[in-house]
Each structure stands twice: as structure tokens, then as C-alpha cells.
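One protein chain omitted, others in place.
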Amino acid sequence: MIEGMTTYVPYLAVALLVGIAFYIIMVQKNLIKLVMGISVLASAANLFLITLGYRAEGVAPIYTNAPIDTFVLPVPQALTLTSIVIAVATLALMLSMVIRVYRHTGSIDSEQSRIMKG
Amino acid sequence: MSKIVRTVANFLILFIFTYGLYVIMHGHVTPGGGFQGGAVFASGIALLIVAFGAKSVHRKLKEHQLSVLESSGALLFIALAFAGITTVFFYNALVGSSFFGNIPPVGANPGDIWTGGLIPLMNVAVGMKVIAGLGSILLVMSLITSGATEVEE
Amino acid sequence: MSNLILHSPILIIAIPLLVAFLIPLVGRASEKARDTLVIAALVFVEFLVILLARDVFVNGIHVYTLGAVNATLAVPEQFIVPVRIILEVDSMSIFMGLITATISLAAVIYSIAFMKKETGRNNFYTLLMLLVVGMFGMEFTGDMFNLFVFLEVASIAGASLAAFRIRFTDSAEGGLKYVVLSTIAGLIVLFAIGLLYAQYNALNMAAIANVIQYTALDKIALILLIGAFVLKLGGVPLHMWTPDTYAVAPAGITAMLVAASQASMYALFRTCFTIYGGALNMMTVGWIIIILGILSMFIGVTMALPQTDVKRLMAYHAISQSGYMLLGVGVGLAVLGNPEALNTYGITAMIGGIFHIMNHALYKGLLFLTAGAMFYVTGTRDLNKMGGLAHKMKFTTVFFIIGALSIAGIPPFNGFASKILIYESVYQFSPILSIIAMVVSILTLASFAKAYNSAFMGPELPQYKNVREVPKAMIAGMAVLATVIVFFSLCPGLIIDWLVEPAANALVNQGSYINAIMGAVVP
Partner (left out) sequence: MRRITIAVSLLIFVGLLMAVVMTVHPFGYPPSQMDDYIIENAQTETGANNVVSAVVFDYRGFDTLGEATILFTAVTGVVTMFRRKKEEAKSDV
């Protein structure tokens, strides 16, 4: 069991991060913290993707002066790169909208800054 | 920021920018590429903003300049993708030609900068885009959080 | 010409993208050139979509492998799974593509007049073209991760557009809700893609569908995908963003957001039918979709009844109408494993559901545009403050009536054509579901009668003494959609035979979708 646990440590870290992220998203009323929660969730997704591509004893898949020819999988790395940039882009947009909401309502508390109901 | 920070930033900025450009240019042979190098370069811009303040950076660097740079990077990228349209969109038409067209020996090798076909050019295009994109996000958000109410388009 | 058809899947995505990148440069020079460029690009895209549609209906699935030596070479020689990103356009994809192209064209023509008073119009058109790109990308791609990327393109562009009118206090709130929930949905999709990739080392939909084992992980991935796409399409119980976002977005954009929600619905159907469709028992999944559909229908319409904000009212109706599509297609999914039931009523239910996607995009798009026209002249979205608009706005009134009768399913309008198919076929599956659908339809009619009455009927109000009909470009935008609706109402049979039935068959026929990619493989 313990041995099994160590084999799966990166996956367990992903599960933990997802839990933390959803806790933040559900509990926090502060919009900035909500955005941080989404950022944690994005990190969890990135960690999950990059974990999937690891091959034991592998090195980065670059042939320039490669010491051995066991490479980790390249596709997850490319996917992670894409998803990191997407996470950054959405983070920037969400933060600027939070600033907008704050400018209009004077509050970043999601209950007080809410105008629309029903 | 204090004088120490500004002096160190002045000194470091050249290295950061050079390293960013290096990472962009060598993306097809060593770790890195357009996105990573662009991010390194943009972190240099972040350093400038932290050290000298958003407003003084803004005097030298306007959003519309960055916007033009970003659009041109994006246009260059999509143009390179269109370059192979006689075969298929995104076809790497330069492999085997004399311009970045060398094919490296199979297996581990010392690395040759003239390889990769369209890949190094796309790295440059994406690098331009990322520098301009992250740069303008940093600039706009720091301007706004330091009191400006609006920015130019 | 054959070259144009060969490359049309990518051109339909790449041309709006190219234009989006050009707008910041062109718009700086001349506004007129920019507007012309945007409309010309969308007209050309519409032309390409029609061209491609004709080709797909005649010659079958269109495969386009990006970056390969040959566009139809899906799988590399001497290899067994696809490596590159493949665009795969079948009848269902092109059906959605037609919707997107038409709605976008109408919305752009409309917006040219509607957005005249706003600042930052260069950015507006850039984002609008990017939203078009995102929708087309989602509809045409045959690759899971590519689907995620375009989902994000559409989400971010849609959120920025929803929050575009920053002078209003509530716009940023609507945009923020949209972007937060879309990002969460996107990340959930990403986790599901990771689960599929981890097991099969493939990202192509056909390749995954070919080898899928229906392990526990696959089932979890399916649950994640359904949850994420239902969130994106605004189905109950994940509908909370819909009214807020639809209400604050500029009218043309709201019409496009409806189309974007339907692109998510397409992704949902594509996942259920194409990737998981080979499973022996889709009964459970079908029932989940049916229940979501019934809930959306009923809760949407009951929430719509007390609304006084015209756009929120329409947004709740959008939720309610998407329930019909989920119901129709869900019934088809539930009987997928039962050929006899599928042939007697399952396929009819699916045809009804899919036809309703197109009808809904058209009439709800039209209704949102008329709501924008009301807002344009009165400056308010509150129905209680409006009244007597019919005296001054003849065209808008007519368009509103067309849209309202169509959404309520009054014969002979196109909404009736798709709803009657759903009623009939669902009745054979389960009578109670069909009765609920009819009740919802009556409530819809009541709600729109109320809206019509308070906005257009009654005496002329003194504060609207000087209102005029809206500018010509806005009328033209609405007229495009109204013409298509009238055409559909006159000959629904033709549309069903030519467009809808092939689309339904394409969803059901999982084998041909897989075969188009994997057929070349010699085992």
C-alpha cells in the first residue's frame, strides 16, 4: 500500500490541489480569492497533464547532446505549455474584470458587489 | 523603488532581454521556444515596471506600439502557417530547403541552428506576440492599479 | 474550385482569424475599410460554408489533416493512429457551421449601427471575429485538445464582448460570471482529456472512439465532459450565468452567445454519440440528458414568467428552449442501443432536437436583436417602462411577432415544425415527457404575449414621442434572420431532408466517423 502510494504521489497531489481549489471557489466571497482558486485549479490541471507524460528514467525529449535515448513523452509537454498560456490569459482577463467590478460597486465581496438578482 | 533596486535593474535588464531573445532564437535545438523566451523577456518588462514605476515605463513604451507589435507577430505566425497552403495548412514547407532546411542526423547530435524549417521562424513570430501580449497586460494592469482610470487602445 | 473545397475547413477558421489580427492595424487607418473588411470576410466565410456543406452532403465526411504531406492522409504511412490535428467535418459539424455563419453575419450587420455610440470599436470587431473563430473551431475539429483550445477562445472572446459596454455598472459583472464559469468548465474538460489521453495515448476523437474500453476512468471522463458542457450551454442546474450574461451583452453579441452555447451543445452531442456511442448501454446517459432537458425546460420557463427585464426574460427562454434540444437528442441517445426503437421514433426525436437547434438560434437571435432595438430607442430593458412602441417601430414589431410566434411553436412557423417532431416521437418514448414539453410551450406563448403587450401595445407614451425606427443596418441584420425563419417556415420538409436528417444520421452513425480517420489503417 505504502509503495503504491509513493508510485502515485503526483496524482494524489493533483487530487489534493483540486480539492483545495474547489474549497476556495465555493467558500470564498472575495472575488480576488475566487480568481486565485481558479488559478490553483489550473495548476492542478497542468500538473496532471505533465505527470501523465513522465517516463521513468527519462530525460527531456531534445536530441541536442542527449545523454541517453529514453525520452519523456513530448505531447503532454506541448499540451501543458498550451494550457499554461491559456491559464495566464484567462487570469489576466478575470482580474481586469474584477477591477472593473470594484470600480463600479466599490466592493470585491461577491455578495455586496452583486447587482443582478433573480 | 529605492536606488539600489533601480541600479541593479538597470544592470540586469540587458541580460534578461538577451537571454529571452536567446531562448526564442534557439527554441528548435535547445529547451525553450517562443512562449518561454517571450515570458522571460516580459519578466524583464515586469522588473522595469517594479523598479521605475508604471508611469515612467509608459512614457517610453506605449500600448499602441505593443498592440502593433502583437498584431504583426500574430500576422507573421498565421502567414507562416499559410505558407504551406499549396500542400496543407501548417505544412512545414522549408524542411529540405536551403533556408533553415537542414535535417539533423538521427539520434543525439550537437545541434545545428539551420534546422527546423518553419519552426524557428514561428518561434520568432510567437516570441514577438508573447513579448507584446504579456508586456501590454503587465503595463495596462500596473497603470490601472497605480491610479490611472483608462488607457489608450 | 476543387482546391478551394479541399482547403475550405481550414479557410473557414483561418480567414476570420486573419481578419481579427488585421483589424487593429486596418481600424487605425480607416473605420470604413474595417467595417467593409469584416462584412466581406463573413460573407466569404458564409459562401465557403455553403460550398463545403454541399460537398459534405454529396461526398461524405471531409477530412483535413493539418501539416501533413496530403490533406486526406489522416494517419501517417506505416502507422496506426493519427498523430496530427485533424479537422473532420461531417453533416452535423457543417450543420452547426451554417448556423454560426448565418447568425454571425446578421449580428455583425446589426452591430455596425448598434455599436456606433461606443468607444473601442476596433477591439469590438477583433473580439467578434475571434468569437466566430472559436465557434467554427469547436464545430470542425476532430481533436479533443483542439476542442478545448477553441472552447477557451470562444469563452474569452465571449466574456470580453459581454462586458464590452463598460459604461454600464452591471456589464463587468455579467462578463466576470461568464469567464469564471467558462474557465472552470474548460479546466474540467481538460481533466477529462487528460484521463482519456492517459489511457489511450491519443487525442483524436475517432482514434479514442476506436479503442475505448469503457473503464471506470472513461465513465468519470464522460461525467466530467457532460457536466462541463452543460455548464457551458447554460442548462439547469448550471444555468446561473445565462441571464446575467445575456442581459448585459450588446444585442448582436447576445445572439452570437446563443450560437456559442449551441456550439457547446454540439460538443456535448459529439462526445456522447461519437466517442462513447459504441457503448452497449447509453440508456443511463440518455436519461441523464433527458432529465437535464426537462429541468431546463420547466425551470427556465417558470423563471421567465415573472421577469420584467426583456433580455433576462429572453435569456430564461433560451434556457428553456435548450431543454427541447436536450430532450429530443437525449431520447435518441437513450434508444441508441435499440435499433428498432431508434428507427421508429428515436431518429425522429433526434431530427426534431437538431432542427430545434437551428430554429432556436434563428428566432432567439432575432428576438435578442429586437430587444436590442427596443433598448436602442428607449434606453431601458425594463418592460414596465416601455409601451406603445408599435406605433413608431413597424419593422421591429413585425420581427418581434415573427420571433415570438416561432418560439411559442405556433403553426406554421419553424418552431412548430421542430416541436411537433419532438412531441410526436417523445410521446412514443414516454407520454409524460411529451406533455411537459407541450405545457412549457404554452407557458412560453403566455410569457411572450405579456412581453409583446407591455412593449408594443398600448398608447404612445409621452417620453417616447420622438422615437424613430432603428437605423437601416440594424433592420437589415434582423431582416436576414427573419427571412431565413420565414423560408424555413414555408418549407420545413426541404430543410429536414437536406440538412437535418443527414446531421442526425451523422451523429448516430459512429462507425463512419471513425472510418473516415481510421479506415486507411491496415491492421
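First chain written, first letter: the chains are A, B and C, and each begins at residue 1.
Methods note: contacts are C-beta pairs under 8 Å (C-beta built on N, C-alpha and C of every residue); 3 or more make two chains touch, one makes a residue touch a chain.
Given the structure is predicted, the values throughout are model-derived calculations rather than measurements.
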item: Chains in view that touch the one left out, judged over the entire complex; value: A, B, C
item: Which residue of C:130, C:455 or C:499 touches the chain not shown here; value: C:130
item: Option touching the unshown chain, where B:9, B:25 or B:119 are the choices; value: B:119
item: For subunit C, the residues touching the chain missing from this view; value: 17, 20-21, 24, 31, 66-67, 76, 79-81, 83-85, 119-120, 123-124, 126-127, 130, 133, 137, 145-146, 149-150, 152-153, 156-157, 159-160, 163-164, 166-167, 172, 195, 198-203, 215-217, 220
item: Subunit B residues touching the omitted chain (full complex); value: 27-33, 35, 63, 67, 70, 73-74, 77-78, 81, 89-90, 92, 95-96, 100-106, 109, 111-112, 115-119, 122-123, 126, 129-130, 132-134, 136-137, 140-141, 143-144, 148-153
item: Missing-partner contacts on subunit A, residue numbers; value: 4, 7-12, 14-16, 18-19, 22-23, 26-27, 51-56, 60-64, 71, 73-75, 77-79, 81-82, 85-86, 88-90, 92-93, 96-97, 99-100
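In the analysis below, only the chains that are shown with their structure count from here on.
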item: Separation of mean Cα positions, subunit C and subunit A [Å, integer]; value: 28
item: Euclidean distance of C-alpha centroids - subunit A vs subunit B, Å; value: 23
item: Multi-chain contact residues (two or more partners), subunit A; value: none
item: Set of subunit C residues in contact with two or more other chains; value: none
item: Residue ranges of subunit B in contact with subunit A within the complex; value: 29-31, 35, 104, 107-111, 130, 134, 137, 140-141, 144-145
item: In the complex with subunit C, residue positions of subunit B that touch it; value: 64, 67-68, 70-72, 74-75, 78, 81-82, 84-85, 87-92, 153
item: In the complex, subunit C residues that touch subunit A; value: 145, 149, 152, 155-156, 159-160, 163, 166, 169-176, 179-180, 183-184, 186-187, 190-191, 194, 197-198, 203, 243-244, 247-248, 303, 306-307, 312
